[in-house]
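There's a structure below that I have some questions on.
What you see is the complex with one protein chain gone and the rest in place.
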Amino acid sequence: MAFTFERTDDLLSIAVDGQLVVGNRQEFKQLVLDQVEQGARRVLIDFTDTGYIDSSGLGALVSLGKRIREHGGELRLAGLNEDLRTLFELTRLDTLFRLHDSSDDAREGF
Amino acid sequence: MAFTFERTDDLLSIAVDGQLVVGNRQEFKQLVLDQVEQGARRVLIDFTDTGYIDSSGLGALVSLGKRIREHGGELRLAGLNEDLRTLFELTRLDTLFRLHDSSDDAREGF
Amino acid sequence: MTPAKVSRGAGDSGTSVLEWQIASKVDEIDAIVAAVCAACAVAGFPDKVCRLNVPVSLTEALANAIEQGNGNDPTRVVRVLARIDLVGLCVEVTDEGAGFDTQAVRARCHEQSWVDREDGRGVFLMHALMDNVETWCDVGHTVRLTLRWP
Partner (left out) sequence: MTPAKVSRGAGDSGTSVLEWQIASKVDEIDAIVAAVCAACAVAGFPDKVCRLNVPVSLTEALANAIEQGNGNDPTRVVRVLARIDLVGLCVEVTDEGAGFDTQAVRARCHEQSWVDREDGRGVFLMHALMDNVETWCDVGHTVRLTLRWP
């Protein structure tokens, strides 16, 4: 499990390698929030290399989305495979987030 | 994986619950060495609830045995199941340590 | 951590049983989940089941047992028993707590505000991803997840 991130101006891109689950969601949340404190406003999370997400991971995304909006920013999610899309649909989180096929898609008009 | 220990006078008894492997042998070694610094001289390690030991774990035992002897103390090992005995025989460590069937056995004449 | 106990009946009709006892630390979750998923893959469950249904629902059950049932107290134990047989997969996760009102928890996910909440999706996901979720209190509190062969 690892997070790799890239910061360009107010754009933060993070890739989640492995799972986003109860064991690492705190670390993940903190990483993003620190960047938001330091001016990141457009946040793009790439799930291309993500295995699965549990309810804690989904919760972390919900809470990050809220915090980023409070700072006048926007959160976009990209690269979810079919399994992950199923999770977002089951929990109706596909109504809360726009799911982009790829990071490139998500960057358009961002 | 967890270590539970009990200290009575200069006798330290430790039980290894789970594995003794590369991921936790440092923590284990430090725990025992701290007790030796604080006067433990008879050290009894109980493997009744131990799954397996890798070469790092075996190495930690060798090095602990040496350090304890340098302090004029003795290390005894107890409760090794057949699998663990196989490991000690393969590596000839059964010639370096006396392997006791149980902690009670090991405590006799200790 | 390897299974504390492993047994398998003879021949093709064999039942496989894996058993663990872990301290109540969330770091212990991944190894158990990986093991049960690998077991399901080798037993022949479809890829999607091994990559989504099993790991997510088992992670939920273990996280709840560790955090809610045992209050993250590392001296408290969670027991896991996974069984694969002719019927399918059955996993029981037992904590040392007193359980909870499952009906009340499930009712919550129909509330308007549910989608915006940070927590409260675990029990829902277990039900959504497994064929059957049962809970009871006996010696501690147990959640049993069942998934039949497709």
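To keep things simple, chains are lettered A, B and C as they appear, and every chain counts its residues starting from 1.
We adopt the following convention: a contact is a pair of C-beta atoms (placed from the backbone, for glycine too) under 8 Å apart; a residue touches a chain by one contact, two chains touch by 3 or more.
Note that this is a predicted model, so its numbers are computed, not measured.
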Chain not shown: contacting residue from B:V21, B:V36 or B:A106: B:V21
Residue, one of C:R51, C:R79, C:H127 or C:H141, that touches the chain absent here: C:R51
Contacts of chain C with the absent chain, listed as residue ranges: 1-3, 6-8, 12, 14, 16, 18, 30-39, 41-44, 47, 50-51, 55, 84
Contact footprint on chain B, counting only the chain that is left out: 19, 21-23, 51-56, 58-60, 62-63, 66, 82-83, 86-87, 90-93, 95-96
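Heads up, the rule we're going with is that only the chains that are shown with their structure count from here on.
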Centre-to-centre distance between chain C and chain A (centres being mean Cα positions), rounded to whole Å: 26
Gap in Å, rounded to a whole number, between the CA centres of chain B and chain A: 46
Overlap residues in chain A, where contacts from two or more other chains coincide: none
Per-residue multi-chain contacts in chain C, two or more chains: none
